[in-house]
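Please see the structure below; I have some questions.
For this depiction, one protein chain was excluded, whereas all remaining protein chains were kept in their positions.
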Amino acid sequence: MMGFLPYLVAAWLLLVGLYGVVTSRNLVHAITCLSVAQSSTYILLLSVGFERGGTAPIFLDVPVGTKAVDPVVGALTLTDVVVGATVSALLLALAVQAYKHHGTLDPERLKPERD
Amino acid sequence: MSPRLRRRVFLAAAAVAGALLLWGLTGLPDYGVYVGPYGDVLNQVAVAERKATNVVASVTFDYRGVDTMGEEYILFAAVLGVAILLRAQRDEHEEPPDEDAADRRAPGTSNAVRVVGLALVGPVVLYGLYLVAHGHLTPGGGFQGGVVLATAALLVYLSGEYVTLRRVSPELVTDLAESTGAAGYVAIGLLGVAAGATFLTNVLPLGQPGALLSAGTIPLINMAIGLEVAGGFMLLISEFLEQTLVIRRPGEVT
Partner (left out) sequence: MIVLEVTVFLLVAAAGTAVVVTRDPLNQAIVASFYGLVLGIMFFVYQAPDVALSQITVGAVALPLMILLALAKVRALEGSRRRDDR
């Protein structure tokens, strides 16, 4: 059971984030829920690479050959975090533009006009 | 589709998707048991091959350098998008401030905040530069150091010195810094081509592991990325800030 807990947390965060996006009444709220859904992938990646009893993969003060966790997933996640925040900034700028043109941040009222 | 119906459809779909997801995740090895070979292989050989003691940095900027170049350009494109969206708005017209509040002034920042904020700017800039420069030795690197440097500019704004912020980081400088960082990565990659190897090969002398000048092109790439991320985040913050403030210089009436 303990071996499965992080995967459970990752799946839960993904579904909760998506629920927030689907039932949101405010675009800025939806963008923050999207970033929660993104963070579930970080947890999944790092759980795959973790080795119990291992140290960080930095060999400045420990000799090469001590048990360490996987560096590849750490490399993938660290660029992901920074770039994800920048894309959220782009989405926020789009939300500000939508407010300027339509006067509302509610996705229900931002539907295309039909007439 | 009404919101209530949408919520019910989503909950049904999420139940199915969640069941499939959990079924797939049980196929993974238990948390804490690492089976794949790549991590162990890299931990054994990376220090000897690239003379960089931070194995994560050597994976990001050397073994998988092309992936990081792609991620850097996503960042560049996103900052470009924000600049296009928000600068076009700004040139349309300058709104005069709300007449009702013309005789009220926002309370200035307290002296405690101003002193602590300005006193911390120096150490934070130093810490950011340290993270960028030592990225190949200890945890850190271009991405983390760049964001810390952008946070130093934010501290200047929080201490109430917005005019100083604009003087210290005018738009031209942040634009130039970001573009130089983005172009620098490609230039370092072309260095490898000029030396007769493939794009982004580590062709500079490797030195001793643990020394500040070691690991060939990795410290140079760290500096290019640090410049780009710092310029990018400062540009983002100043674009959003520019939208919300009217700078009233003493003596103006507007």
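Should a chain be cited, it is by its letter among A and B, assigned in written order, with residues numbered from 1 in that chain.
Assume a contact is a pair of C-beta atoms (placed from the backbone, for glycine too) under 8 Å apart; a residue touches a chain by one contact, two chains touch by 3 or more.
Only a predicted model underlies this, so the values are computations on that prediction, with no experimental measurement involved.
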Candidate in contact with the missing chain, chosen from B:53, B:68, B:144 or B:174: B:144
Missing-partner contacts on chain B, residue numbers: 54, 56-57, 95, 98-99, 131, 139-141, 143-144, 147-148, 150-151, 154, 233, 236-237, 240-241, 243-244
Positions on chain A contacted by the hidden chain, ascending: 2, 5-6, 9, 12-13, 16-17, 19-20, 25-26, 28-29, 31-33, 35-36, 39-40, 42-43, 46-47, 50, 54-56, 58, 68-69, 74, 77-78, 81-82, 85, 88-89, 92-93, 95-96, 99-100, 103, 105
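Here is the rule we go by: only the chains that are shown with their structure count from here on.
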Distance from chain B to chain A - Cα centre to Cα centre, in angstrom: 16
Complex interface listing, chain B residues touching chain A: 3, 6-7, 10-11, 14, 17-18, 21-22, 25-26, 28, 30-34, 36, 38-39, 42-44, 46-48, 53-56, 59-60, 64, 67-68, 71, 74-75, 78-79, 81-82, 85-86, 89, 137-139, 141, 143-144, 147, 209-210, 229, 232-233, 236, 239-240, 243
Chain B-facing residues of chain A, complex: 2-8, 10-11, 14-15, 18-19, 22-23, 47-52, 54, 56-60, 64-65, 68-72, 74-76, 78-80, 82-83, 86-87, 89-90, 92-94, 96-97, 100, 108
